[in-house]
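Shown here: the complex without one of its protein chains, the others still in place.
What follows is subunit A.
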C-alpha cells in the first residue's frame, strides 16, 4: 500500500507531491537556502501527509473501487494557500494546503483550553490578539467531483485558464469547472453503441499549456488526437490526428499492444508532444501529423521477449515520460530500476539507476548499460537478469531546474544536478 503511484512538482518546484496505492498523499517542500548553509539547501523534506481517498465499494456492481491515487496535479498558485487535484479511479478531489503559524489568544468567553467561561467571572473586555505559534500545515478537501465517470480515470489536466480542468477515463473525457462539483461537460466520448465493437480506449489526455481551447488525448492504438473545443461542444472529431504509419516489416501479434500510448505530455513551449509506448518514446511536432519527428529506443532489447512479457502482463505496464524545463531533454522509465534520459540535440541516450544499494546520498550517479551484444563491459546487465518487478513508471522533472523525482515502487528518489543546474546531468 506504500507503492507510489504518481509524482508531481508544483509550478515553482518548491513542492513535490506523491500519491500512493493506499490513497495517501505526501507533500515534500524544498528547504530554502539559508545564508552560509549551501550544503543542506535545496533538499526536500516532508511537509504534509494526508489521506486523500478511501477504499470504496460500488454496491451496484459489487466491485471495489481502489483508493490508489492515479494522478495529482497542482493548480497555479493564486494566494498563500496551495491547491492540488488528486484522483483515484472514480473521484477527483480538490485539496487546499495552507499554513497556519499564528493563533488568536485572549478570548473573552473562552479560557485558554477553550472551555466556556462563567459569565459572572468576566470583569473586563479585551481584544484577542494573534500570537505566533508552531507552524501547522492544514490540508482540507474543498471540492469533491464525484459520479462523473463510469470507467477508470487515467488522467487529469488543469487548463491554462485556471478555471477548468479535464478528467479522462477509458472512454470519455469530461471538463469540469473548479467551483462546480455537480456538473461536468462531456467533451469526448468514444464509447461505441455496441460494446462488442470496442477496440480502442483513451489512455491519456492533457490540455495545451498555453491555449485553453486545445487538448490532446492518446489511444490504445497508438494515435494522438488534438481537439479544439471551439469547433464543437463534443469533440469526437479531432482537429488533428497524429499517427505513425505502421512498418509492415515488423508486424507481429503484439504490434498493436506495444503501440498503445501510455503517456502524453506537451512540451513547455507547447510546440511538441512527447509520447511513450512500450518500447519507445516519441517526440511529435504539432504542425506535423504524419509521424513523430524524433523516436528514441528505450529498451529495444525487449522486442524479442514480447511473448514472455505478454504472458507475465509486463507488456501492459504504463510508463510515464517527462520533459526537462527547456524541452531539450526527455526522460522515461524502464525495468530493473533503470530510467533513461535522451538529449534531443545529440540524440544520445543514457541509462541511470534508481536503487539504494548502489548509490549513496550525494554520490554521482553513474550510467548503466544493458548488454545486448558486442564487447561486454564490467557492470553491464544482461537482458535475462533484468528484474521486471522493479519498474520505474512514475517520475517528474522540476519545472525550472535540473532536479528529478523518480518513484521506484515505494521509494522516492530525488536527484539534483549541482554542477550544471541548467544542463543535463552527467
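Please note the rule applied: a contact is a pair of C-beta atoms (placed from the backbone, for glycine too) under 8 Å apart; a residue touches a chain by one contact, two chains touch by 3 or more; residues count from 1.
Here is the rule we use: contacts and distances are computed from a predicted model.
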item: Candidate names "Protein Abitram", "Cell division cycle associated 4", "Protein HGH1 homolog" or "RecA family profile 1 domain-containing protein"; UniProt protein name, chain not shown; value: "Cell division cycle associated 4"
item: Option touching the unshown chain, where A:256, A:294 or A:343 are the choices; value: A:256
item: Which residue of A:66, A:289 or A:353 touches the chain not shown here; value: A:66
item: From A:17, A:306 or A:405, residue that would touch the chain that is not displayed; value: A:306
item: For subunit A, residues in touch with the removed chain; value: 60-66, 89-90, 147-152, 170-171, 184, 186, 191, 193, 195-196, 198-201, 203, 220, 247-257, 260, 303-304, 306-308, 310-311, 313, 316
